[in-house]
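Just dropping this structure here.
Only one protein chain is missing; all other protein chains are in place.
Letters A and B mark the chains in the order given here, with residues in each chain numbered from 1 onward.
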């Protein structure tokens, strides 16, 4: 990889990441109501208005270059963030094919895929790279196919093996998780890796979600939104690096909350992979500070109400117990009673 | 959807739930493995009715040290290599050992519903340090443990990996801003 250009925004250390007004306008705000509760909020991934985050299956935005550099850094620091169990090799190639076909069709200005049987040529003009390789032949790419394509798309990727009426997390590239470890969770079933989530199990959310996901067909991907809060625009909020970011939660005051506290929204896409029958789970993360979000009409008020009335177990699980009061103090003026 | 006012506390979904070993009557072959040299561990094995000559194999760990554990791991792999379909596996011993053996069995292609586990002593549990990716044994009753490999003080979470046979350990004092 080329050395990082000094102009690239950062998601760690000095946190130079910022959103343009256009990025804020298209931010996937996850709260349709003043109250939030877990539900099976899965819907078909129909392509929405041109320019929205839902227009394409895999969204490329203004943060692409910075995120690719961040991923490269994370993988250098910890190669265990990429894992493909031997039986997932076909699924990894499936994922590469899906991303290359979709990105070259949706962003022809950035990506070109040309194929002559198994001999593929892939050009990424955003990164200034080109590769010739043989599809399905390990060794003709500089690294595992899943890692290869993950280094060129925004968002984490997990590949799930479908067997025994369940889904198993048997492969992934996860450099920007919301406090979960691929190295620890690898091999777990659907409900096992969701074990730490409070309340949702008792509500039957995971039983219904699993049934739905098992029946997803190749031509019909689905999506849902998930959210949490992060202090500073930090992508790598993994348990592995918790000792680096955990203390940030104690640094929030009513004065700096607007700048420091970020809404972290995951746009999750679930797609059936054709050759392996595996499920691809893409986790596209969007970050915006409270200051940025309240520039949109109604969002300040909605954020205040949702966070004020959030059930205690969810407050605890999403790690905001230490600073919620300071944040609510900062948001209060946007919700005049 | 309106949430119920109070939800029954649920048993964390990734934690193992153990039941007493029960004889799988239809099994073609019973493979009994005792992963400890403690004499009273044998008493936990199910009482098998009838004449089982040729229908069961008993593997015993010869000591509590690593060498004895590795010998047992190899013996199990060898037994599974020859075992007929319909073999049922019964594992008993300290919790970290029986999960290590569970993984040996899974690598040999044995299905999880052909395996039963019953831990003997549960006063120690295996903890995975997420920071250095190494594991160590810690008292099960204690929520905190220092990682002997990298020194970080870990909080042990209610989250268990069958593949690793260990509970998740994450830096305990990060949010207090103290030294990890």
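Keep in mind that, in the parts below, a residue touches a chain if its C-beta (ideal position, glycine included) is under 8 Å from a C-beta of that chain, and two chains touch if they have at least 3 such contacts.
We take it that contacts and distances are computed from a predicted model.
**Student:** Between "Oxidoreductase", "Asp23/Gls24 family envelope stress response protein", "Carbohydrate ABC transporter substrate-binding protein" or "M1 family metallopeptidase", choose the name on the UniProt record of the chain that's been left out.
**Tutor:** UniProt protein name of the non-displayed chain: "Oxidoreductase".
**Student:** Consider the whole complex, including the chain that is not shown, and state which of A:164, A:207, A:255 or A:325 touches that chain.
**Tutor:** Residue touching the absent chain, from the options given: A:164.
**Student:** Looking at B:110, B:130 or B:154, which residue reaches the missing chain?
**Tutor:** Going through B:110, B:130 or B:154 one by one, B:110 is the residue touching the chain not shown.
**Student:** Considering the whole complex rather than only what is displayed, give the residues of chain B touching the chain that is not shown.
**Tutor:** 24-29, 80-88, 106, 108-114
**Student:** If you put the missing chain back, which residues of chain A would it touch?
**Tutor:** Touch set of chain A with respect to the missing chain: 87, 90, 94, 97, 161-164, 170, 215, 217-220, 274-277.
Everything that follows uses one rule, which is that only the chains that are shown with their structure count from here on.
**Student:** Quick one: report the Å distance separating chain A from chain B, using the average Cα coordinate of each chain.
**Tutor:** 33
**Student:** Under the stated contact criterion, what part of chain B meets chain A in this complex?
**Tutor:** 1-4, 7-8, 10, 12-15, 112, 128, 130-131, 133, 152, 157-159, 161-164, 168, 170-171, 174-177, 180
**Student:** For chain A, which residues are in contact with chain B within the complex?
**Tutor:** The touching residues are 37, 39, 80, 164, 181, 183-188, 191-196, 199, 201-203, 239-240, 242-243, 245-247, 249-250, 311, 322.
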